[in-house]
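The structure under discussion is supplied below as structure tokens; questions concerning it will follow.
Heads up, one of the protein chains got dropped from this complex, but the rest are sitting where they should.
As written, the chain order gives the labels A, B and C, with residue 1 at the start of each chain.
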Amino acid sequence: MRLQKLLWTLLFLSVPIFGVVSFWVCDRYQALWPANVSEIYGRKIDHLFDVIMWITGIFFVGTELLLVYAMFTSKDQDSQEKADFVHGNRTMEIGWTLMAAAILIFVAFYQIPTWTEVKVQKPKKPADAHITASMWMWQVRYPLWDEKAQAPRKLDVVQPALSETFELVNELHIPAKETVLIYVTSRDVIHSFYVPKMRVKQDAVPGLLIPVWFDAARPGNYEFYCAELCGPGHYMMRARVVVHESRKEYEQWLREQTERLRAPTPPPQVAASSTPTESLSLAGK
Amino acid sequence: MAALEHALHGEEPRAMGLPLPNSKLAMWLFLATEIMFFSGLIGAYIVQRFGAPHWPRPEEMHLVVALGAFNTFVLICSSVTVVLALKALHEEKTQQAAMFLLATFLLGGVFMVVKAIEYTDKWRHHLLPGQVIESVPALVQEALAERRQVAQQQKKKPEEDAVFVALDRFYRYNIGNARLQPAQALKWYNDVRNAFPQAGLPDITRGEEVAETVGRLVQTRRAELKEKRTAHDPLLEELEALSLAAHGIPMSRRQQAVHYHYLSEQKYREAHLPELRLYGNTWSSFYFTLTGIHALHVLGGMVIFAVLLVFYLLGRLGPDKAIWVENAGLYWHFVDIVWIFLFPLLYLIG
Amino acid sequence: MTATHETHAHPNYLAVFAALVVLTGISVSSEYFLGAGAAHVVNVLVAVCKAVLVAMFFMHLKYDWFKVYFMVVPTLIVGIVLVLTLMPDATFSQYRNLLGVPPPIVAD
Partner (left out) sequence: MQATNTEHHEGHHGHELSFIRRYIFSTDHKIIGLQFFFTAWVMMIVGGLLALLIRWQLAYPDAEVPLIGRWLWPHNAGKMTPEAYVSAVTMHGSIMIFAVVIPMTTAAFGNYLIPLQIGFRDMAFPTLNMLSYWFIWPALACFIASFFSASGPAGSGWTAYPTLSVIQQAAPGSGTGQTLWYLGLLFVGVSSMMGSVNYLTTIINCRAPGMTFFRLPMTTWSLFVTAILQAFALPVLTVALILGLLDNLGFTSFFVPQNFDGNWIVNNFARRSAGGQPLLFQHLFWFYSHPAVYIMVLPTMGMASDIIATHVRKPLFGYKPMVYSILGIAGLGFIVWGHHMFVSGMNPTLGTAFMVATIMIALPSSVKVFNWIFTLWGSKPDWSTALLFALAFVAFFIIGGLSGIFMASTPTDIHIHDTYFIVAHFHFVIMLGGMFAIFAATYHWFPKMFGRKMNETLGKLHFVFSFIPIFIGFYLMHQVGLLGQPRRYADIRPMLDTEAGYAIILMNKISTHSIFVFAAAQVIFAFNLFYSMFFGEKVDRNPWRSNSLEWEAPSPPPHGNFERTPVVYRGPYEYSHPAAEQDYLPQTHPPIPGEEEHTGH
């Protein structure tokens, strides 16, 4: 019996040990989470992650060790003693309830500012791009470069006019070191715009037009992919984010694209609200 | 030993449970689940109703308030007859109770018949989910086909029909992107000019000028209307359509809807063009699901009452079955309450 | 279940019936005599009143309340929470309002 107790205690002890060691090893070999390239938003999320990691980590190890300790110090089957006859302890109950409540309230309220910043308060700036997801690709619309104003045209995110925008498939270009604002929507089923290294994710829902903002500190090419089941091709809905060195380079890129496309002359402005529909729809019939 | 028990717990352990028969308790629990069910359903409807950018009015969808109100009345009557049946049973007047149950059953039947009439009406007007036409192009196509048929019957060419001509233009140049030839543009312009003689539209001789002149006219007209604080008038509608067509710009979906509305409701009112009911399919999805599920509940209640009536015929209805009648009644009243909410939501507020 | 059978009080059902009919009349006529907004409010209030009348007298809640309230009250709370929580999201969805969906065409 004693041997059994030792055996089971050790078995349960392996839980916190393996739990901590495997995380540590992964961290050691940069295999815990993808490098963060987002300075403005991603860093705050990572910080929260660390905070929660520490709190839950301590509770994980603490409670598991407590469990193992209780197992280890339990009475032996062959001893004459009966088990303790206790039904509970009001002080302890209140104590741990209050402690847990304090910690949880801290966790809950500590992160509200970050959430507000990353999802609630939309930055006041013109949209940089408009993404339409569909099975199984990402169509990214950018505003054309306006030579006269020396700035990109204003992007109408509701119905990006064909004459004022151009489109790339599966390639999102953004400038580095600043907040980027894009709008995502979907044409068929729900998809999700996910850039792991920038800690950003947002479902693209048909019928909704959802703003997303994020930033990248370092130029380079980064993976982005679909994180919401959208049919058998879900796994191949991958694309890349190209981060340009600076705003200037990004604009240079826009200008090049515009020139390449030789923007067609804009149509006369008769009815301001009118935009040509791409094709006639006879749906419903 | 017994004395000890008393010392410890005061008294002998007593029976447990609520002073409610099992069946009545279960009926109330079932009603609780039903409340959640209809909260979900009606909640979904409310969310959709107030979340949609547009929602058809009840009368657009051929809902007759009188019929709905009558059905409300019928259900209220049937609720009364159920409680009266229960009362009669408690007073051991079995025959009277049976009569009241029969009345309830029949009132339920009346409700279903009225529902059937309403459903048939929807069916005849093509208002079933998936049948309401919400796209202007499709509607115009349908209207064109209709006019063509009418003309054929009258042994005329469709082109002699003013309605046909207007719709045809609308379809070709405003919805589709056919090129408007100068001659046609001029003819169109003159039609508009003749239709609004007192508007003082300028004379144009060359078709090529139409685009530019009308463009200007639209702008001035808009400005005028803005001063009068209205957004639209028939003249502007006509001019705008022509202007867009002359510039070769198809209308946006919204413009199409507005223009079709103008044509069917104002200009050619008596021609009875097919109506445009935006969000009509979603409306009828909800209408049929809400009322259909409610009607199924009514049907279920009628089955219960039929069973009770069979009991009466077998001579097995008596005061001991009062709990059956009471539970059936609870269910029936709940169904009534659901209708009490559905009626204003669909027929009045809708 | 003779124990619970006791004395079943039977209120004056016909009076309740009359009240229900009158309330129905009010809600139907309100649509014709009041503005849309006011009529909607009246309609909802009348519906609640009618439901309460039916529940109180026909379903005998007036007498059984203390035997069943523990089922009815939580249900109503949860049901109302459900509907209210759906509101801010679906009905007033800020992302939907971003879209240029056509407003009611009759509004012009």
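In the analysis below, a contact is a pair of C-beta atoms (placed from the backbone, for glycine too) under 8 Å apart; a residue touches a chain by one contact, two chains touch by 3 or more.
As the structure is a prediction and not an experimental result, all values here were calculated from the model.
Novice: Of the chains that are displayed, which are in contact with the missing one across the whole complex?
Specialist: Spelled out, the missing chain touches these shown chains: A, B, C.
Novice: Per the definition of touch given earlier, which of B:Phe37, B:Tyr119 or B:Phe311 contacts the omitted chain?
Specialist: Only one listed residue reaches the unshown chain, and that is B:Phe37.
Novice: Where the complex has a chain not shown, which of B:Met16, B:Ala66, B:Ala223 or B:Leu314 is the residue touching it?
Specialist: Considering all chains, including the one not shown, the answer is B:Met16.
Novice: Taking the entire complex into account, which one of B:Tyr171, B:Tyr262 or B:Tyr279 touches the absent chain?
Specialist: Spelled out, the listed residue whose C-beta touches the missing chain is B:Tyr279.
Novice: In the whole complex, not just what's shown, which of A:Leu144, A:Leu181, A:Cys226 or A:Val243 touches the removed chain?
Specialist: Per the contact definition at the top, the residue touching the missing chain is A:Cys226.
Novice: When the complex is taken as a whole, what residues of subunit B touch the one chain not shown?
Specialist: Touching the chain left out of view, subunit B contributes residues 1, 4-5, 8-9, 13-18, 20-22, 25-26, 29-30, 32-34, 36-37, 39-41, 44, 47-48, 51-52, 128-132, 134-135, 252-254, 279, 281-282, 285-286, 288-289, 293.
Novice: For subunit C, which residues touch the unseen chain?
Specialist: Subunit C touches the missing chain through residues 1-4, 74-75, 78, 81-82, 85-86, 88-90, 92-95, 99-102.
Novice: Using the touch rule from the top, list residues of subunit A that touch the missing partner.
Specialist: Subunit A touches the missing chain through residues 1, 4-5, 8, 11-12, 14-15, 18-19, 22-23, 26, 29-35, 44-45, 48-49, 52-53, 55-56, 59-60, 63-64, 66-67, 70-71, 73-77, 79, 81-90, 92-93, 96-97, 100-101, 104, 107-109, 111-112, 114-116, 118-120, 134-135, 158-159, 185, 187-190, 192, 194, 196, 199-203, 205-210, 223, 225-236, 238, 277, 281, 283-284.
We take it that only the chains that are shown with their structure count from here on.
Novice: Taking the mean of the CA coordinates per chain, how far is subunit B from subunit C in Å?
Specialist: Spacing between the chain centres: roughly 20 Å.
Novice: Report, in whole Å, the distance between the mean C-alpha point of subunit A and the mean C-alpha point of subunit B.
Specialist: Here subunit A and subunit B have centroids separated by 41 Å.
Novice: Scan subunit C for residues touching two or more other chains and write them down.
Specialist: Only 93, 96, 100 qualify.
Novice: Enumerate the residues of subunit A that touch no fewer than two other chains.
Specialist: Counting only residues that touch two or more other chains, subunit A contributes none.
Novice: Can you check the complex and tell me which residues of subunit B touch subunit C?
Specialist: These residues of subunit B touch subunit C: 18-21, 24, 28-29, 32, 35-36, 39-40, 42-44, 46-48, 50-51, 53-55, 65, 69, 72-73, 76-77, 79-80, 82-84, 86-87, 90, 231-232, 253-254, 257-258, 261, 276, 278, 322-323, 329-330, 333-334, 336-337, 340-341, 343-344, 348-349.
Novice: Using the touch definition up top, name the residues of subunit C that touch subunit B in the complex.
Specialist: Touching subunit B: residues 1, 3-5, 8, 10, 13-14, 16-17, 20-21, 24, 27-28, 30-31, 39-40, 43-44, 46-47, 50-51, 54-55, 57-59, 64, 67-68, 71-72, 75-76, 78-80, 82-83, 86-87, 90-93, 96, 100-106, 108 of subunit C.
Novice: Give the list of subunit A residues in touch with subunit C in this complex.
Specialist: 157-159, 183, 205, 207-211
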